[in-house]
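The other protein chains are all here in position, but one chain of the complex has been omitted.
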Amino acid sequence: MSNSYGTIFKITTFGESHGKAVGVVVDGCPAGIEINEDYIQHDLKRRKPGQSILTTQRQEEDKIEILSGVFEGFSTGTPIAMMVLNEDQRSKDYAHIADQFRPSHADYTYFAKYGIRDYRGGGRSSARETLARVAAGAIAKKILSHFGVTVHAYVSQAGPIKLEKSYLELDLSTIENNIVRCPDETIAEKMIAFIDDTRKNRDSIGGVVSCVLKNVPPGLGEPVFDKLHAELGKAMLSINAVKGFEYGSGFDGVAMYGSEHNDEIVNDNGNIRTTTNFSGGIQGGISNGEDIYFRTAFKPVATIMQDQESINESGEKIIVSGKGRHDPCVVPRAVPIVEAMAALVTVDFLLRNNISKIKTFNK
Amino acid sequence: MSNSYGTIFKITTFGESHGKAVGVVVDGCPAGIEINEDYIQHDLKRRKPGQSILTTQRQEEDKIEILSGVFEGFSTGTPIAMMVLNEDQRSKDYAHIADQFRPSHADYTYFAKYGIRDYRGGGRSSARETLARVAAGAIAKKILSHFGVTVHAYVSQAGPIKLEKSYLELDLSTIENNIVRCPDETIAEKMIAFIDDTRKNRDSIGGVVSCVLKNVPPGLGEPVFDKLHAELGKAMLSINAVKGFEYGSGFDGVAMYGSEHNDEIVNDNGNIRTTTNFSGGIQGGISNGEDIYFRTAFKPVATIMQDQESINESGEKIIVSGKGRHDPCVVPRAVPIVEAMAALVTVDFLLRNNISKIKTFNK
Amino acid sequence: MSNSYGTIFKITTFGESHGKAVGVVVDGCPAGIEINEDYIQHDLKRRKPGQSILTTQRQEEDKIEILSGVFEGFSTGTPIAMMVLNEDQRSKDYAHIADQFRPSHADYTYFAKYGIRDYRGGGRSSARETLARVAAGAIAKKILSHFGVTVHAYVSQAGPIKLEKSYLELDLSTIENNIVRCPDETIAEKMIAFIDDTRKNRDSIGGVVSCVLKNVPPGLGEPVFDKLHAELGKAMLSINAVKGFEYGSGFDGVAMYGSEHNDEIVNDNGNIRTTTNFSGGIQGGISNGEDIYFRTAFKPVATIMQDQESINESGEKIIVSGKGRHDPCVVPRAVPIVEAMAALVTVDFLLRNNISKIKTFNK
Partner (left out) sequence: MSNSYGTIFKITTFGESHGKAVGVVVDGCPAGIEINEDYIQHDLKRRKPGQSILTTQRQEEDKIEILSGVFEGFSTGTPIAMMVLNEDQRSKDYAHIADQFRPSHADYTYFAKYGIRDYRGGGRSSARETLARVAAGAIAKKILSHFGVTVHAYVSQAGPIKLEKSYLELDLSTIENNIVRCPDETIAEKMIAFIDDTRKNRDSIGGVVSCVLKNVPPGLGEPVFDKLHAELGKAMLSINAVKGFEYGSGFDGVAMYGSEHNDEIVNDNGNIRTTTNFSGGIQGGISNGEDIYFRTAFKPVATIMQDQESINESGEKIIVSGKGRHDPCVVPRAVPIVEAMAALVTVDFLLRNNISKIKTFNK
């Protein structure tokens, strides 16, 4: 009962890696938003497998189909259902893992929780579920575009290779210029080489995705539990393989003095601005109009092309053999997923904020 | 509309720093739990101001009063309302900040969102709200004790002073032995000295609270959005001053290879265990029975005893003067808050998990 | 976990009949609404016991106290907690029913559900809980007044005495002119006499409360499950002793032909109106701008001043003796409760509707 996300702009995803379809129902989308399948498909291409040497070679078109909620090219206010039929099902590829618990996968935990599981490609625990988030996120981005809000994610670390520059020193329009989605060509090349070596070693490696939202109006986020950064954090941590989240000064802010860390407020020709932005655009859980930025840590994916010891459902020792397809590093494909989740959170707060002031009524 | 937290075990907090009362309604507490005011008070004492030289000198008894839901010492299944009347209101102390936007406080963002705010001591954005969480968390801990689940938080960093040891090398029963709540006496002394220096410099500093949950049964956490660590993350990020969250290997896991990071599964005399625990006790968002551990980063508190430039509601330049009371470092008092939020999340998932298997029915 | 009501404008009530206090937390109230204790008290007086010969003689001032969320007379957008301390607790009056299951009360069902119960005066199942609804409803009415929406409930049946006139034939400003709250003086007198006789016979009797909302703007209510009338129905059915709900043509509409029942739509000088209103102001679950009207049926209250056979917790046959205080007919006091719940539902939909159109954004 937790396959839904959002309060007013609410998505419910469904589907398993090798079931019939993966999809999403978007409830609470305002009427009058221009939506079509080509538009949605664009972000799905950025997430799809087989797009470069850095990603799994699973071949899927991931062709999106809109089933409801859109009439003559515009949302009608009713639920928008979308799905992708799974093509590359190859269930038999997975017969050998039917009763295996693969290390650091969710095989054992799903079994412990439900007593039954669709073992094919991880079933519901597969990151294939995230295509549904990307499809819904595309709609959220379209709504944000009405407000001038932009969302840009990029890879800022792959294994030990770090992009040390702040987003302010980068040209975010170049993110898609390379297959690792790092907007610094020199670092990108190092990342690509490192990931490719990892792949050749039949291993995997982690990474960090950074994300920036610009032009978010002040006032978004709800005290006290649904703080803007708390929801962003939950949204990111709900993505497969994520281990950590920080925003603004993050973990580095711990060792700063208050006198350094406090962001001085100034009146910049009628605009209320801060001279620094250690707050990451959020104070007391509510946006202040400055850029919102955060970082999300991904672990190395659990699927590796090596033999590993484990046990099966009967508790017997087994060797989990490394065959099949895998992503040596998940972060290049995670970029559109991070953007989608950030967009979903922001739209939901935009809609929720609509009701916070009495003056909203009096129009 | 976000002053509630939880799905089945649900809390709703209310109250402002200098209003009449701060309180909480706990809905969904099972019947038959032994609860009384003395028991609740115990954790509140660990959070209360004025408890040591490291904390604000605001004098508050924080005396909890149970208003409903408990009959003859036991919960009845109906909502448990609890409140603390604010004693030390001193509203006039705050008249000088009535129209000021203090740097890195929520003054401006509340104003931007609501157009009106209770400026006294930060109003609703004050960390005083967390006493309501601690009171509710005490009930959650009591429920967890029925399952043998323990929750221990401690300070693992204060400013630049770091406790490098893993929780496995520490004696968690010694956390309360010093006023900084760090279970390593040598490091604790350094932290205390550092915080006290910071206080004398009229400044503030950040810190990290680490937390460990033991004996959490396998199967807690819900795919796909309400992953156990995603809710823990949201819960921690919803605490005042928190800037980051990581669990298991966290941000350090990024630079590890999958072959190092994967936790090998073994059959330990009938118990399914892992030989390492980089997963932090959670796989695919669901507990696997290993220890759950995570770290939460707190920024330096925004209130400092120094003059700072800012603006007021009219957009005029002002000097925010540093007077009043403040915590030079919030983490010693944050320890029971982190524990409370961790307990609330875990109990909610325990209750939610009750319904995941058909065999639950057949009893 | 169901002591909350509403989606955006959300109330959470707490308290037992003879506990320390009964109260409510209102979350999601927009900032800037003028609220004070005197205003709230006004509706509470209409609900309070001991107000006339038709009601229980329990003596309670029911003095409301606002604990949070209101600053200098206006709502701040943060949760508004309010409570009434119970004065007339007399727990010992209830010792004799401690293990009794009173017929048609909730004694047995609470015991079956929770295994423990506060038996004093029905505990949580007492209609005393509804004072919390009335307090919250007063705030909802204040918000509605900003839109010109009015809510009027009145007694249209007491036992067999029926007010046959439609609300269109009545002067709703006269509802408070008599103690039974029936806006037809002749019928009111008959009702009063009938209820008084019932009281003298140590018995109780049921009744019907009718309610009319005027000036509700078109567009309120959400397809498909949260239809406006479905929420009104749930809200009314959640009031103690309610057995039925109908709106518009209601049960009488069953025997009508479509050609009679359909409400013809006309353009009345630019206003879209219907010439009849069998729809009760709602079509497809959404308001159409016409008057919304509905009827709520209340059973005779279960407390009567007569001996009745029953059993106790041990399953032994007992005599439940008729002593204490009771309302011979609950509907006069139910009038403000019906209004409160209708107002709460309507405000919630007003706030929810704020987000249904893209044009809302473009302001």
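For clarity, chains are labelled A, B and C in written order, and residue numbers in each chain start from 1.
Everything that follows uses one rule, which is that a contact is a pair of C-beta atoms (placed from the backbone, for glycine too) under 8 Å apart; a residue touches a chain by one contact, two chains touch by 3 or more.
None of these values were measured; they are calculated from a predicted model.
Considering C:Ile205, C:Ile292 or C:Ala343, the position touching the chain not shown turns out to be C:Ile205 (whole complex). Screening A:Asn3, A:Thr56 or A:Thr130 for touch with the missing chain picks out A:Asn3.
The residue from C:His105, C:Lys190 or C:Arg333 that touches the chain not shown here is C:His105. By the touch criterion stated above, the residues of chain B touching the omitted chain are 8, 28, 30-33, 77-78, 143, 146-147, 223, 351-352, 354-363.
Mapped onto chain C, the interface with the missing chain covers residues 1-5, 7, 13, 101, 103-106, 108-110, 112-115, 124-125, 129, 157, 159-160, 198, 203-208, 218-219, 221-227, 229-231, 233-235, 237-238, 240, 243-251, 253-267, 270, 272, 274, 278-280, 282-289, 297-304, 306, 308-311, 315-317, 352-353, 355-359. Those residues of chain A that touch the chain absent from the view are 1-4, 8-10, 12-16, 19-23, 25, 27-28, 31-32, 65-69, 71, 74-81, 83, 110, 113-118, 123-124.
Rule of thumb we're sticking to: only the chains that are shown with their structure count from here on.
Although chain A and chain C share one sequence, what matters here is the overlap of their interface residues, and that overlap exceeds half of the numbers used. Each chain gets one centre point, the mean of its Cα atoms, and the points for chain B and chain C are 38 Å apart. Look at where the CA atoms of chain A average out and do the same for chain C: the two points lie 45 Å apart.
Residue numbers of chain C whose C-beta contacts span two or more other chains: 8, 28, 31-32, 77-78.
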